[in-house]
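The complex is shown incomplete by one protein chain, all other protein chains being positioned as in the whole.
Right after this comes chain A.
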Amino acid sequence: MGAGAPGVLGPRPVAAPARREGGLGGRAVALQGFPLPRQPPRSSAGAAMEFAELIKTATVESVLLSGAGLPPVRGTLCITSHHLLLSSRPGGDGAPGSVELWLLIRNVDAVEKRVQNLGWYQPPRTNGSQRDTRLAGSSGTITLRCKDLKVLQLEIPGMEECLNVASSIEALSSVDSVMMLYPFFYRPPSLRLEAGWHLFPLERYYQQIAAQTSQWRLSSINRDFSACPTYPPAVIVPAAVDDEALRKAARFRQGGRFPVLSYYHRKNGTVMLRSSQPLTGPNRKRCREDELLLGTVLDEGERGFIIDTRSAQAAKQARMTGGGTEPKASYPRWKRLHRPLERGRPLQESFAKLVDACNDTALTMDRWLSRLESCRWLSHVKAALSTACLAAQCLDREEACVLVHGAEGTDTTLLVTALAQLILDPGCRTLAGFQGLLEREWIEAGHPFHLRCARSAYSHARLKQEAPLFLLFLDCVWQLSRQFPFSLEFGEQLLLTLFDNAYASSYGTFLGNNEKERCLCKVKESTHSLWAWLNEPGEKKKYLNPLYSHNALVIWPSVEPQSIQLWQGLFFRWIRSSEYLDEAWAEIQRLVENDDTSVEESAGNRQSQAPSDTAAQTENKR
């Protein structure tokens, strides 16, 4: 039970009143769930030393913390290797103060500092002592804009302290080395280190397919990540294609991402594949093995669809840089559909603009909608959902196989394949199934989380590889949950938690860019899995949807603009009070649980009084 800053915080901060992280109320996870910082293990003492250099000022007294929604608090600010803490003044006799802020420094997206010399603001020195005036004479305000979109302000007495604190936070928040990140130091007592890492092995997913058809095999061609550095060690491929052919096909695809099975549609045996773009190049190169691979997927006389997430124009232009797309002549049974989806910098800018607009309190109603429109975020949501629906429609209605790819095959491709599965497969709509989907289609499939989620909407840092594709996915899932309120086993809280953890986490689940990197960093051996924590019974309850009932059908969402809404729970999480909506949810929960208990009670009653009838009764109820 080590506290991050000995001497500042004696006991565990759990004892603190139910103040929430960031001191902002709203939907933050309650403090109890919060990771405790731990002294770095001996082996990484070097790292601790390095961090010590980054921390110019470790503690500052009398700092005023404020943020929208809650009254400001004054307390002692303390910077540790991974956290920013603020504890309000301790009571007498050394009684600990309450912790008002417990912020993972990795969560800080942008630091803005403003120092001011307040000397001339002071009223004429009539009774104020010399010292008071000097203290008030200089101070600074640090605005912390966090990756989870909340905004905090720290008013720090003393200009130098302020600058020191700001630069310490800046330095600590931009540590780029994966192994220096907090998950490698976080050791919660209630979790086992290895728990949650092997909940969803691809082998098990393969077994389900193998039970239905023998056309697919599990290949360990990528055991040592040699065929494709961004694929997991095992992939599902057509049984008729051997590893040697795969290796050749991999050379014909960008980053070696040859077509692999993403989803098997049990209803009619069609499959969804994903890959990266073929390296057609300006000379229209071909690859026999790649053509063979795709050819064997289709039965005699069958046709398939290639959904390219770029415009036809962009796909054509990609040939200039060695990429391209499948020419009709070489893949005669595959029909290409182009559905341009935004990615990369424009998507990141769209996200930043939207967050800007949401935070702009001066905006009036007659400007709000055009601001919202100019962000284009909702257009991206609509486009992503439509494309996923198209893929699902091809599989379910046209009974045709589908290959999805864009350029690299690690971004919009995964967005489409993951969403399509959620629409088609009821198994993905449970809490465990959704975790499995994320594991399989985002994490193991090689979405570069470390690059994409390095910075969030506020960062002024020069953008490199950042893009909120995962957030876009979560937003689309939220749209589905709004249109089908009974069909997803999990609720909004899970989506918010996933967003937070993708950008800054105490857990290792979203670390690194692919399985190879995770393997090199020994992520699975040295960090805790987010799933282990989420699936703890006490924690899990928060993420369940009380209205859930299994729905075996395909859920076709509406993609009309009238049906797409802004995800207020995320974008306004720290801005507006959700008190009344939370009350409504509590009421829904009460109603549904009341119903369940009354069913149980009545069933139970019958059981005790009329044993002969119970079997039929309970069966009916469930």
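In this text, a contact is a pair of C-beta atoms (placed from the backbone, for glycine too) under 8 Å apart; a residue touches a chain by one contact, two chains touch by 3 or more; residues count from 1.
Criterion: contacts and distances are computed from a predicted model.
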From the options "Myotubularin related protein 7", "Subunit Vb of mitochondrial cytochrome c oxidase", "NOP14 protein" or "AP complex subunit beta", the chain left out of the display has the UniProt protein name "Myotubularin related protein 7"
The one residue from A:L378, A:L414, A:L474 or A:L494 touching the chain left out of view is A:L378
Only one of A:I142, A:V260, A:C389 or A:L534 touches the unshown chain, namely A:C389
Note that chain A touches the chain not displayed via residues 303, 305, 311-313, 316, 327-328, 335-338, 358, 361-366, 368-370, 372-373, 376, 378-379, 381-382, 386-387, 389-390, 392-394, 396-398, 482-487, 547, 549, 551, 553-556, 558-566, 568, 571-572, 576-577, 580-581, 583-584, 587-588, 591-592, 594-595, 598-599, 601-602, 605-606, 609-610, 612-613, 616-617, 620-621
